[in-house]
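The complex appears here minus one protein chain, its other protein chains still in place.
As written, the chains take the letters A and B, and residue 1 is the first residue of each chain.
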Amino acid sequence: MIRRGAGLAAFLVATPVLIGIAYSALASVGLLGPGSTGFSTASWASAFDDPQLLRGLGWSLWVASAATALATMAAVVVAALFRPGTRSSGVARLLAVMPLPLSHLAAGVLGVLVLGQSGLLARGAFMAGWIDQPAAMPALIYDQWGIGLIVVLAWKEFPFLALIAFSLLADRGRALEEAARTLGARGRAVFWAVTWPVLWRGLMPAVVAVFAFVAGTYEATVLLAPSDPLALPLLTMERYTDVGVAKRGEAHVLVLIGLVVGIGAVALHEAARARDRRAT
Amino acid sequence: MTSVPAMLRRGLLPLLLLSAAMPLAILGLASIGSDWFFPALLPGTFSLASWRNVVGTGALLGPALLASAALALATGLAAMVFGAFAGSAIAAATGWRRVIGAGAAFLPVAAPPVALATGLHATLLGAGLGSSIVGVFVAHVVPACGYTTLYFLGIFTVREGGHEDAARTLGAGRFDVLRRVTIPMMHRELLEALLLGAIVSWGQVALTLVAGGGSVRTLPLEVIDYLVAGQDQLAATGSLLLVIPPLAAFGLMRLALRNVELVLP
Partner (left out) sequence: MTVALRLDSMAVNFGSVAGLTDVTLAVARGERVVLLAPSGAGKTTLLRAIAGLEPVVNGSVVVGGRDVTNDPPESRGAVYLHQTPMLFPHLDVAANVAFPMRLRGIDRDDISRRVSELLASVQVSELAGRRPGALSGGQRHRVALARAIAANPQMLLLDEPLASLDPGLRQDVRQVLTRTHLDGTGMLIATHDLDDAVLLADRVAVLLGGRIAQVAPAEELFRAPATVAIAAFLGIPNRITGRVEDGAFCSSMGRLPVGGAVPHGPVVAVFAVDAVTVATGDEQAGVFGEVVELHRHLRHPSIIVQCGSVTLEALAPRPVPSRGATVGLVIDPSVIHFVPGTDDA
């Protein structure tokens, strides 16, 4: 549409974020914002003294890693099993991507309705005679390990990764698989020699993007995560909305940590893409 | 004899069906079911009470729905226009300009919404936009523009512009090319970008909470409040309202694409 102005475009799209980062950086050392008292590293010190911070960060990274791994595995298995040409595979691929436009919040609500202690799963367990009251149901939401949140996030991210996996196999995989077959490879050998490398290399950037997104997501987390440890996005929000302005500085420290996680993951994402581009 | 992959396929198909059908089924039941307590698998009685909260007097979901829809539409439109220009400009750049452009577009996408919200908040307050729907719009537009810019960057990178060149030498100026060639040829991509931007706004919670200061009530905020208050029926109704428009748009898009593909080679 236009052939000039890449610099202007970059400036416009990034400036709000850069201003935000600059503000948080200055506010975290007491140079800006309500209650600022001049340069001080107190917020940094207190944030890192607070065991909640490291626990929340670790917890968020754990949830993001587990959910991303689950979603990736599911996408690879489904894409490999329902390649074009196999019976009913078209229907299966459509079903797999159907939840794609669902919002994370709706996914969270479903998580509460299904996985909660009086949710549909618990009612099924009662019908089967495994439990006799809601309290006997193992806690899947608000739980220490974040099982419910992991399941919900994995389910929510699975269609996105599956969609990419489908197109990878349709574009590149098919010809390569056919080549492998004419060279004498069979079933499992084709999967490990062709299907898996194609999927893995092509999915890598999307997998990292999902990880970054999930680590910072607020919507499902606020509905399904426990209050201790408090996930990083929730902790940031809590500190930021704390009535005591002293906590604001800590909030900005947390903001910067969140940015490091998100942008760090995306930097990896870009590196992976560059590698992928070179390799093909 | 049945092979292992065939057995897996047979086992996975019902799971996929469940994953696709469950959201609407459960939210639908929960939204019209009252007295649905443990251990009942189905609601005891059915009522449309929660839907009166959408259209009735004193309804909370209706106004929130309107606010969300207006925000999503405005965000989608703004992000579509911005993304098309920014994406094409960055795609036309080469060398380090392009790397910086692409990196810049990634920033608002990579930044967690909570971080984005707190960072933007002071600026919005400074501009007198705190706790206003315009402020929330501005906050939503920031990540939405990141997504649409990346989307168009991908599209314009592979697009060669031969039709635009042809139009130019046939006598069309820049504006004529835009109006008569690029926009009609790309209406499908533009629509997809509009949808992308709208969806970013539609599901947003953290940015709305911080920029809106709690006084701008969108559908997701109402849903969270109802769920936290244990009002599952209202939460389910709100969620259903949240789920249906993107699902419908997604379906229509696929349908429209199929029709387009019948006409075009």
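We take it that a contact is a pair of C-beta atoms (placed from the backbone, for glycine too) under 8 Å apart; a residue touches a chain by one contact, two chains touch by 3 or more.
Fair warning: this is a prediction, and the values are worked out from it, not measured in the lab.
> Can you list the shown chains that the hidden chain touches?
B
> Pick from B:Ala104, B:Leu153 or B:Ala167: which residue touches the chain that isn't shown?
Counting the whole complex, the residue in contact with the absent chain is B:Ala167.
> Across the whole complex, list the residues on chain B that are touched by the chain not included here.
162-163, 165-173, 176, 180-181, 184-185, 263-265
We adopt the following convention: only the chains that are shown with their structure count from here on.
> Could you put a whole-Å number on the gap between the CA centroids of chain A and chain B?
The separation of the two C-alpha centroids amounts to 17 Å.
> Report the residues of chain A in contact with chain B in the complex, numbered from low to high.
Per the stated touch rule, the residues are 1-14, 16-21, 23-24, 27, 32-33, 77-78, 81-82, 86, 88-89, 91-92, 95-96, 98-107, 109-110, 112-114, 118, 120, 122-124, 126-127, 134, 155, 158, 187, 212, 215-219, 222-223, 233, 236-237, 240, 251-252, 255-256, 258-259, 261-263, 265-266, 270.
> Residues of chain B touching chain A in their complex?
Touch residues, chain B against chain A: 3, 5, 8-9, 12-13, 16-17, 19-20, 22-23, 26-27, 30, 37-41, 82, 84-90, 92-93, 97-98, 100-116, 118-120, 122-123, 142, 145-146, 149, 156, 178, 182, 199, 202-203, 205-206, 209-210, 220, 223-224, 227, 232, 235-236, 239, 242-243, 246-247, 249-250.
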